[in-house]
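For this depiction, one protein chain was excluded, whereas all remaining protein chains were kept in their positions.
Chain IDs A and B follow the sequence of writing; residue 1 opens each chain.
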Amino acid sequence: MQAKINLAVGAFLVLGLLGMLFLALKVSNLMGASVPKGYQVYALFDDIGGLKPSSAVRSAGVLVGRVQSIDFDDQRYQARVTLLLDGNVKFPKDSSAQILTSGLLGEKYIGLQPGAETDMLASNDRIVMTQSAVVLENLISQFLYNRSSSEPSGSAPTAGQSDSLGLPGLK
Amino acid sequence: MSPSSPLVFSNVCFGYGMRPVIDSLSLEVKAGEVLAIMGGSGVGKTTLLRLMTGLVASSSGSVSVFNQSLSGVSHQDLFAVRRRMGLLFQFGALFTDLSCFENVAFPLREHTTLSEQMIQDIVLLKLESVGLRGAAQLMPSEISGGMARRVALARAIALDPELILYDEPFAGLDPISLGVTARLIRRLNDALGASSVVVTHDVAETFAIADRIAVLAPGKAGARLVAVGEPTSLRESQDPYLRQFLKGEEDGPVGFHYPAPNLSDSFFGKASRP
Partner (left out) sequence: MSTPTPPGLRTRVESLGGSFLSVLEQAGAFLLLFLAILRRLPVLFARPRLVAAQVHFLGNYSLAIILVSGLFVGLVLGLQGYYTLRRYGSEEALGLLVALSLVRELGPVVTALLFAGRAGTALTAEIGLMKAGEQLSAMEAMAVDPVARVLAPRLAGGLIAVPVLATLFSAVGIMGGWLVGVGLIGVDQGAFWSQMSGGVAFYDDVLNGLVKAIVFGLVVTQIALYFGYSARPTPEGVSRATTATVVVGSLAVLGLDFVLTALMFSGF
C-alpha cells in the first residue's frame, strides 16, 4: 500500500517536472538565452525603443546572438547596448546595427548588416554605424514637418535621425 | 495520600465560564484497584476524565498523576505522563483511515523505535487479549460498535499503561458484549498490574468488577462526591440520592419533572402558550 502511494507520488512529481521542462524549453526561451562560446560587442543608440535584454540579434533573418544588457551612457547621453554574438560567426568591423520590429505587434530586435572591411569585430569592439528604433511620435512630427516645409525647401534630416519616412538608412 | 497513588484529586474545582461543573472534589485512586465513578448523565463524569488526562485544566485545586501535578505542567512532562496512561473513549475514537491493526500499532509507531516484526507481535498479542486478532486487517467501518470499542481498548493498552481510564465503556452494548467488556476490564487491570478508573452509569456490571465506587451527584456549585466505598457498603447506604440512583427509582432527589410553570397556569391561564 505504501509502495503504491510512493509510486503514484513519484510519478506525479516526475509529471510535474516534465511539465516544467516543457514550459522552460519549448514555451519560454530559457535555452535560447545562453549563446555558446560568444563574444561581446557594444553599440550606441539614440533611442532603443522597446528593445529589451535577451532580445534577439539577427543577421539575414538568422539568430546570431542576444542582447546582453542595456545601459545609459551619461557622457554621450546615448543608450549603450551590449550584444553577445555567437562565437562561430564573425562580422566585419564596419557592420551596422539597426533596431527593427518583427511583425506588427512584435518586439524589437537588432538587425546586423555586414560591412565590407576585411578586419573582423573582436571582443569588446564597438559597432559604429547604428540606426535607432522608429519612434511613432518622431515619425509623425517629421511627416508633418516635411509636409509643411516641402513648399519652401525640403530641409535635410538632422544628423542622427532617419530620413523622412523612417526607412532604414545609414548614419 | 499514599505515595504510590497513580491519581490524586485535591479539592479540584472546574467550570465552563460562569457555569460550575465540579465542586471541590477530592479523590484518590489506589494502586492496582478498579475504581468506578458513577453518577447521572451530564453530571460531569467525562469532564473528570478530561481533567485526569490534562485535556482540560482545573480552575482550582490540583490533579496529580504519577506524582506529577498537572497544573501548569510543561508540554514534555504532560506527554511523559500520558504515555503511561491509556484512555478509552466512549465510542472508541478509532482512526477511521487506518485498519484495526494499524490503529493498535499507532502508539507503538509514534512512541517507540521497535522493529516492524516486534510491533507486529505486540499488536497481535494485544488484539488477542481482547479477542479480535482475527479482525486485524478490517477497517473500523467494517466492524460493529462493540468490536470497535474492544480494538480501541487494545490500542489503549498497547504501551502497557499503569493507569487505564474508561469513558462509559458499557454504553449501548448488548448483554454479551457487556459481560465480555466488564471481564476484560478486570482481567487486563490485574494482568498488567495497573489501576483502572471506569466512568459509567451502569450499576450491575460495575458492582461486579469494581473494588471501590465513587458516586457523583449534581449540586448547585457543581457535582460533588456523595459516597466513596466498596460496593457492599454503598448498597447499605441510606443516602436518598444514592438509593434513588442504585435502585433506579423514578422520583427522589432527582425530580421527575423538568421545572415548568404551575399546571393550572399552563392549561387555563396566561402561561398556556409554550
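In the analysis below, contacts are C-beta pairs under 8 Å (C-beta built on N, C-alpha and C of every residue); 3 or more make two chains touch, one makes a residue touch a chain.
Owing to the predicted nature of the structure, the values given are computational and were not obtained by experimental measurement.
K.L.:
Report, in label order, the displayed chains that the undisplayed chain touches.
P.N.:
Every shown chain touched by the left-out chain: A, B.
K.L.:
Please pick, from A:Ser54, A:Ser123 or A:Ser141, the residue that touches the omitted chain in the full complex.
P.N.:
A:Ser54
K.L.:
Tell me which residue among B:Pro107, B:Gly179 or B:Pro253 touches the hidden chain in the full complex.
P.N.:
B:Pro107
K.L.:
Take the complete complex as the reference. Which residues in chain A touch the chain that isn't displayed?
P.N.:
So the residues of chain A touching the unseen chain are 2, 5-6, 8-9, 12-13, 15-16, 19-20, 22-24, 26-30, 32-33, 54, 56, 102-107.
K.L.:
Tell me which stretches of chain B touch the chain missing from the display.
P.N.:
Residue positions of chain B that touch the missing chain: 53, 55, 78-80, 82-83, 85, 87, 89-91, 93-96, 106-107, 110-111, 152, 155.
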